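A single protein chain has been omitted; all remaining protein chains appear in their positions.
Chain nomenclature is as follows: A and B, assigned in order of appearance, with residue numbering initiated at 1 for each chain independently.
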Amino acid sequence: MRDLKHLIYFEDLLQEANNDLVRKGKEDGNLCLGYTCYFMPEVLLDLPGCFAVRLRAPKCTSPDMASYYMSGRTCHYGRSLLERALEGGFNFIDAQLATETCTVTCRFQEHLDYMEGVINNATFKTSFTDVPFKKNENSIDHYRKQLKIKVLDFLAKEFGVDTSDEAILKAIRINNEVNDIITEIGNFRKLDNPTITGYEFSVITLVSMVCPKYLIVDKLRETLEELKTREPDDKPNYKIKVLLAGSENDDPDFIKLIEGCGALVVADRHCYGSLEARQHIDIKDGEDPLTAVARHYLLTSQCARFMEQQEMRRRKKVLADYAKEYKADGIIVESNKFCEYWSFERMIDTIVLPRDFGYPVCSIEKEYINTASGQLRTRFQAFVESVELKKIQEVK
Amino acid sequence: MLGRKSRKARKKAKRAKKAKRFVRRTVGTLVAAYAGLFCVFYFDLDGKLLYYVVEPFMKNHFDNMERRDPHDVPYDQIDSEYMSKF
Partner (left out) sequence: MKKPDLKKLKEVDFKKAARDFVYGKPHGERRLGDLYIPKTGLYKHREWRGIKDTMYYFNNIWLYNYGMIVHDLMVYGGGPKGAIQFLKGTWRYRWMGQTYLTVMHWFDRCLEGMRGETLKASAWHFRGITSACLYQITGFFNRDLNIGGDPALRAKTIGTDETVWGGIIYPYMDQGGYYLPTQMIPYFVTCHCNNHTVLNYIDAVQAYGLPGDPCPMCQAEAGIYIEDDVPDSFVAMVTTNEACDSSVGTSVIQDWMMNKPLFAMPQVMQFDDDSVLENCAKEIELAWRFMEEQTGLEFHWEELKKHIELQNKQNQFEREKWDVAANTHSYPINGVAQALYRIFYSQYGERPFWHDVDRRVKKIMEKCVNEDINTFPMTRHRVIAWSCAPLYYSAWCTWAYNCWGLNTIINMDSLMFDLDIRTDTYENCLLDIAKYHEWAPMRRMAVGGLQHIFELWENMEKFNCDMVMMYDQLQCKGMQGVVGLFEDEFRARNIHAIWMPHALPDKRTVPRSQIRQIINDYMFTVMGEEPLDPSLLDFDDIDSW
């Protein structure tokens, strides 16, 4: 396929958290608000005069200082973020909007709060939001109240941000524009012969999360237009199509590794993936925008921390439905080492998805940055072969 | 008269003897049991019996017990209309 015009530019933006567009956003006088988890609604951090940056620690392979603080037995992602913070790599953020949604990222954010000067920014502050484990009305109501107190009131009080309904509506509009573009780009993955690779899509999605939206939206739109006329290769250079599900992954090279083994990643249901994060935010008739935001983020998430019986069971079906929608031949379920939610979820997915839904599953444990790719490559190659064989047998 | 008396006395004495013997035996048995139990306690014989005999036997039993295969346990979708009430 023809190279995407802006791909190298996008890739460059992912090389460090404080990228060119973040610097430009700050120069324009905006507040830069950091967050880690989908449960901190990005849209509320994109209020007028602010922009959201979902924190990453690219190229952090050896978080030594963070391992002193958080030991070597916690999730590499959380430790890498702390390492980057200790290195001074997050000094550009003005506030961290934190959630206690998984233990280690929570601990990382608590370090930002507790350790004086770790973020070398005089105005830096953190605020923690309590996120419910259920999707019932009580939870939506609670989540809304938390967002009001811990996000909106916090931003208004500490930074004088306009948090009116109008301001939220404006932020929703901007977010929806980006969401719709990414979703449309993602839909090219549903084609029989997709015109975008999983790696390219991952880069595009990530860029939309780590840059001020008003500075990146034009390039995203242009990319969408480009894709509309992009021709697929005559002979596909993949053997099977897969859905990637699981815990945190903001490393496009991991997807490149999978695709290098012959499995095109056509759907991404994982933290930092697009399937949840880039859905259009709808506002019901008569609903105030904050309630709409609370409802949207709670109901769209398929996070493994939801505990209602029907939700625990439904999310396996949701994965199978995604696989069907995106014409995937199999599912790769990954979890970061030490991620507890996904360790359990991966175990059950590995048994239930093939048994009840007929999808072969490759179950793997990975690090945040996968430098030791040899083992993973072997696993993926074996999986691709087994699915190929299965397909051949089905044809026979 | 004397003979009758002495018979009675003999009977009584016999009964008393019997009772004494019973008490002695009972007390003796209790003392022996108590002493025995104290030996069991002091020499940790209860622990040794459990450790060397009972636990290995039970372990063997449980190791060889037929168990349900988790793969066979169904994973049905739930009536979310009912459950979402909660």
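Keep this in mind: a contact is a pair of C-beta atoms (placed from the backbone, for glycine too) under 8 Å apart; a residue touches a chain by one contact, two chains touch by 3 or more.
Bear in mind the structure is a predicted one, so any value in this text is a computation, not a measurement.
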item	value
Selected from A:Ile8, A:Leu169 or A:Met307 as touching the chain missing from the view	A:Met307
Residue among A:Arg73, A:Lys235, A:Lys284 or A:Lys396 that touches the chain left out of view	A:Arg73
Among A:Asn91, A:Thr300 or A:Thr350, residue touching the chain not depicted	A:Thr350
Residues from subunit A at the interface with the omitted partner, ascending	68-71, 73-75, 78, 100, 102-104, 106-108, 110-111, 113-115, 128, 130-134, 136, 138-139, 141-142, 145-146, 149, 304-305, 307-309, 312-313, 335, 337-341, 343-348, 350-352, 363, 365
In subunit B, positions touching the absent partner	37-38, 41-44, 46-48, 50-51, 54-55, 58-59, 61-62, 67-68, 70, 73-76, 83, 85-86
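Basically, only the chains that are shown with their structure count from here on.
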item	value
Whole-Å gap between the CA centroids of subunit A and subunit B	62
List of subunit B residues in touch with subunit A within their complex	70-71, 75-80, 83-84, 86
Complex contacts: residues of subunit A adjacent to subunit B	136, 308-310, 313-314, 316-317, 348, 351-352, 355-356
